[in-house]
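Input: a single structure, listed below in structure tokens.
For this view, one protein chain was removed and the others were kept in their places.
Presenting chain A:
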């Protein structure tokens, strides 16, 4: 039953992709309809709705809607399947005779897969509510829906299949399906050269990453008989080979997840894809990479080493801090959100690293705590990052802007969107009462258990990591104050924003509303989801939380109620009481009703939107403090005029902030590749006789080898 709904989810997403292909085949559909009517209905009339929806005007919206309905159903089935396996704590295996005849695809659906099914299912459901309205805004001639719909379906199916895979072949096929389908989605608006470049970088890094993963599986397979995960689990590796396999997997999955320094594709590719696709890529696809890493390290490799945990911890800390600092400097909203994904993936990796360290040092219960914090953060990040990307899509749809320096004042014009976006910002800034806070709280609780370790290096490293985590959280709050404040508050900075109005499409609000509701729900009742993740930890690590009994809907006390406890419902009640008392008490006097007046302008008159703080002004103190993190090119140019050229006519401010990884890492690689290519080019003379000579020499050598 559970497996059937999992298969249904995959098939429905395939079906939605295939259905989208019918977009340009209306004539064919008409012919099919005519034939069907002739055979099945004697009266010569088909059902009314069918004929109406095949009319030229109504066909495209109808088809778009149906495609997203199928996709949404796929999401619902994924949620059902995920919940089923999580609650039932079962493991289901199956074989499908697809692919090569002697290599059937092995399927295994356990609670780890089920948990990620749940994440994908929720995200896909929200996206498919949002999708029809958003896809309507594309010009059919330049950006055909068939392409978008087909690859969206394939992309979702690919992600779901990765989670189902139980052998290395099937895993890689699904992985490649996911990567390649998302490449086409990134390249969807290919008329823009920047988009083509972003898509190419993405494809390149995805393939390099896939290569590393294949090699990682290869190392495991060399020590076992076969490519099924069962066989790989049995492999007995020496420490060195296990380390090599781990590094390869880290490179491959880390590249997909966007760990610094292999994150560079992420801020390029996510902003150029359509918003609901960026939401899926950032919110979900990165999680599939996290799944891969967990599956590879905790399940297949089995025995983890604390050194790996240290590697993850350090890489995670660098990604978290680097990601949020880079995010802060971006004026492009979607680029900013993409960098913020780097930060959140960094946090997930950090906590996974902690979990590994505790595991390797013989504290499986604390390892379960860290594991749980990591999975919870993955879940939370999927919710709020999807919410923010969908919100960014609405803003782009209504204002045709993505530059936050050109926005402002949207809170009065788009009240519903602003409320949804505010919830997203509060969740991602990990404020209490929202879901982001809970996972961060658990992460801190994990880090604070460092006392049980014996190793001096670890004992001093983990507090430093906790310090980095605290700094990251505070910087994230600053970053998202900037985002919300500049987009929604203040005066509008451009014509488009002044004329903007609330989105009319109900679905485009329903998708984000679903996610915002879940952000709040799991912020108040985190016990619901933590109980489910606890089952994952139980199945994968063989160990659950130290304090199982304390997991109730009201209390959260992961280690023991003596050590730490948090009761978000009580906090909510307290907040409501305090807020209501002060609100009611202060407003009882009618003589003190609000009076509106002009904003105080220091008596000079005429506040304009140009006088407000901009993104670069807001982040100037940070730029100064963390100077060495970026490559900053800041120039002020003055146009001079008048006698002796002494009057300033205009001032131009120019600011460019760049990532260190390009000049430090990628450009040297690029140069090396170019040099190598030139060396190879020497033997390519373009002369047919030389090439014949090469063939001849090769032939001779081959013959000599054979004899």
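Keep this in mind: contacts are C-beta pairs under 8 Å (C-beta built on N, C-alpha and C of every residue); 3 or more make two chains touch, one makes a residue touch a chain; residues count from 1.
Simple rule for what comes next: contacts and distances are computed from a predicted model.
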{"item": "Among \"Formate hydrogenlyase subunit 4\", \"2-oxoisovalerate dehydrogenase subunit alpha\", \"RNA polymerase sigma factor (Sigma-70 family)\" or \"S-adenosyl methyltransferase\", the UniProt name of the subunit that does not appear here", "value": "\"Formate hydrogenlyase subunit 4\""}
{"item": "Residue among A:326, A:441, A:525 or A:630 that touches the chain left out of view", "value": "A:441"}
{"item": "Chain not shown: contacting residue from A:621, A:663 or A:693", "value": "A:621"}
{"item": "Hidden partner chain, touching residue among A:57, A:504, A:562 or A:646", "value": "A:562"}
{"item": "Candidates A:31, A:470, A:631 or A:700 - the one touching the absent chain", "value": "A:470"}
{"item": "Contact set of chain A toward the excluded chain (per top definition)", "value": "408-409, 411-412, 426, 429-433, 437, 441, 444-445, 448, 450-451, 454, 456, 459-460, 463-464, 466-467, 470-471, 473-475, 477-478, 481-482, 484-486, 488-491, 561-567, 570-571, 574-575, 578-579, 582-583, 586-587, 589, 591-601, 607, 609, 611-613, 617-622, 624-625"}
